[in-house]
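Excluded from the complex is one protein chain; the other protein chains are retained at their positions.
Letters A, B and C mark the chains as written, and numbering starts fresh at 1 in each.
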Amino acid sequence: MAAETVDTAGLHDWITRFGAAVAEKREWLTELDSAIGDADHGANMARGMSAVSEKLASSAPAAADDLLKTAGMTLVSSVGGASGPLYGTFFLRMGMAAGAVQELDAPALAAALRAGLEGIVARGKAEPGDKTLLDAMSPAVDAFDAALAGGGDLAEAAKNAAVAAATGRDATLPLVARKGRASYLGERSAGHLDPGAASTALLFESLDATIAAG
Amino acid sequence: MAAETVDTAGLHDWITRFGAAVAEKREWLTELDSAIGDADHGANMARGMSAVSEKLASSAPAAADDLLKTAGMTLVSSVGGASGPLYGTFFLRMGMAAGAVQELDAPALAAALRAGLEGIVARGKAEPGDKTLLDAMSPAVDAFDAALAGGGDLAEAAKNAAVAAATGRDATLPLVARKGRASYLGERSAGHLDPGAASTALLFESLDATIAAG
Amino acid sequence: MKKLINAPEDVLVESLKGVAAAHPELAVDLETHVITRAEPKAQGKVAVVSGGGSGHEPLHGGYVGRGMLDAAVAGEVFTSPTPDRVQAATKAVDRGAGVLHIVKNYTGDVLNFEMAAELAAMEGIEVGTVVVDDDVAVQDSLYTAGRRGVGLTVLLEKLVGAAAEEGQDLAAVVALAQRVNGQGRSMGMALTSCTVPAAGKPTFELPDDQMEIGIGIHGEPGRHREPLAPASEIARQLVEPILADLDAAGPAIVMLNGMGATPLIELYLMYGEVAALLERAGVQIARNLVGDYITSLDMAGCSLTVLKADDELLRLWDAPVVTPGLRWGA
Partner (left out) sequence: MKKLINAPEDVLVESLKGVAAAHPELAVDLETHVITRAEPKAQGKVAVVSGGGSGHEPLHGGYVGRGMLDAAVAGEVFTSPTPDRVQAATKAVDRGAGVLHIVKNYTGDVLNFEMAAELAAMEGIEVGTVVVDDDVAVQDSLYTAGRRGVGLTVLLEKLVGAAAEEGQDLAAVVALAQRVNGQGRSMGMALTSCTVPAAGKPTFELPDDQMEIGIGIHGEPGRHREPLAPASEIARQLVEPILADLDAAGPAIVMLNGMGATPLIELYLMYGEVAALLERAGVQIARNLVGDYITSLDMAGCSLTVLKADDELLRLWDAPVVTPGLRWGA
């Protein structure tokens, strides 16, 4: 049976897995962004996550909030573009919600994820259906909460969130973008996956893998 | 049996045939110039000869020298590039040599062609073997003279000149250019026909056709 | 990918090194990618800062200098710079009279400059912001990211730079910037895609007999694709949507801009077409620019910008400017 909490090392593991996934899928993310954006989402996320890895390698904080805030600040100051402030805000807000603890239980992690999501909404002012990373993240966080509310454990919540994120990513395919660069394409943005939703699916896939391994 | 003289109308016919040949072979001349030059010999010659046709259509001089000088001046003032002054000088000098007559017999035509050739040498300072239009023109004029010296008639002289020009054109293939744009290529100019030699072969082919038809 | 570069990841810094070598009148920070004037303005003058992704050269670094920008922040290719770097630029040029941020309307640019302005506020620096959104190729709407910021940015940086140089205060400079943004529009088209160095291949494929109408400056595909047309028809497709959105009769400043791989002989030809159409529509072209001013890497194509002008704007336009990209009057 998987652990019922995730500690700072676990969060670190999550971030490392996400970085590895982004590095592996870098070209695919850029290809998605070529179709309806400016061909840099893979480069952006890879640059940011490798900066985060380096930063955490040089001094990994012991407290959950320090770890998450460091990741967020590093993303903000190394990515640029739309995804930098958005993913950066996500981790910053998660850190603020988590507080100076060494481990998070399932409800605490759920609250942190929700805070991260709300940070993205506050920054980016997108709504579900706008064909952005929200379309993967919002159902993922909802699914996480729902699993816990239904009596599921951390592992089930993480698994359901990963599935919901992937489903949300795929659901961006037919959408006409209303936010971000893809919105300039109007109707032509339909028929393509949103690159940010694709990287967000990797984020929750990585979380699931971390919890399952933990 | 072909006529033993060529009158002004015949010279006009020659120029018209040359213009038509240049127009027909325009792309080929430009292709040759693409390989070792700047991809404009076809356009240059076509522009020049169509200006000549227009000019002669509006007022065709009655005297041989006026006709040839008009053609030369029109080439000089409509072509530019290397071929404009060179072909222009050729016709100008031919006209000066021909004088104010209505028709040229074989020796007079030979003398005019020789004068044209010498004008090109004086302007361009190229020597045989430099991979220029001289490599077609010089053997052509020599062959014309030789045919007459050997007792041949005008038709035979024109035919031999056309053959010599074509042979001279083909002989430029292996040469390394020492004059004109192709010289910048050094050894790489070998293995290509010289575009100017190709247009000069058309010039003598047209003369042959004119005499044969006349 | 055929480019005069070394490793794709070094393009930005190595290009900035070249800028530093070529322009002793600029100070180029190879760490933060911030370009400032070697001789800063005096205390008490509003500072003008712009920035954005690289790949649009000479924008923005080429517009740093007397009469135009005080600082430019170069992001990675087509990627907005990060807030800390915008903040570094802001601090470097603040002379106690406030700083104007000129931001092109892209989500990334807006978010990063917004965070930078929050950082500046925390340090007590007054920041005004103008978000340029002049691209009529994009339908504007309350519910979308709105129009993109493109060619007008160049004209705005010149005009606002002149106002700041002559000592106008922050409120006046911001008001001017808003006014300029309100009365300028742009429209662009592409013959080819561009190739982002890190991506290594063209962002979109455009067949030999097709063109994209309504492109931005990031190799984004345009609003639609259609068969390649003569310059006169392309000119019509640039002019009409601008005039449909802006009553431009009267004096105007017009820019016909190359996207990076379009030779000047073609730009002048297009300018001839465009100028004739505009004049027929009652636009009096008082000043013009023809050339590469806001590019999209190695994209072939062009964009047209029309800014309604008046005596005040023309006065500011004619004021001396000494930058690598624009220079006159000194």
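Convention: a residue touches a chain if its C-beta (ideal position, glycine included) is under 8 Å from a C-beta of that chain, and two chains touch if they have at least 3 such contacts.
Remember, predicted model here, so these are calculated numbers, not experimental data.
Remark: the absent chain touches shown chains B, C in the intact complex. The chain that is not drawn here is touched, among residues B:G19, B:P61, B:P85 or B:G116, by B:P85. Of B:R47, B:K69 or B:R169, it is B:R47 that touches the chain left out of the display. Considering C:T82, C:T144, C:T192 or C:N257, the position touching the chain not shown turns out to be C:T192 (whole complex).
From the options B:G180, B:P195 or B:G214, the residue with contact to the unseen chain in the full assembly is B:G180. Listed by residue number, the positions of chain C touching the unshown chain are 2-7, 11, 14-22, 54-55, 57-58, 62, 77, 191-192, 208, 211, 228, 230-232, 234, 260-273, 275-276, 285, 288, 290, 292, 295, 297-298, 300-302, 327-330.
Residues of chain B in contact with the chain left out of this view: 30, 34-40, 43-44, 47, 76-86, 123-124, 178-181, 183-186, 188.
The rule is simple: only the chains that are shown with their structure count from here on.
Chain contact topology: the protein chains form a pattern that is neither a line, a ring, a star nor a complete graph. Looking at which two chains touch through the most C-beta pairs, you get A-C. Centroids built from CA atoms put chain C at 32 Å from chain A. Measuring from the averaged C-alpha position of chain B to that of chain C gives a distance of 55 Å. Taking each chain's centre as the average of its CA atoms, chain A and chain B sit 76 Å apart. The multi-chain contact residues of chain A, meaning those touching 2 or more other chains, do not exist; every residue touches at most one other chain.
Residue positions of chain C with contacts to 2 or more other chains are absent.
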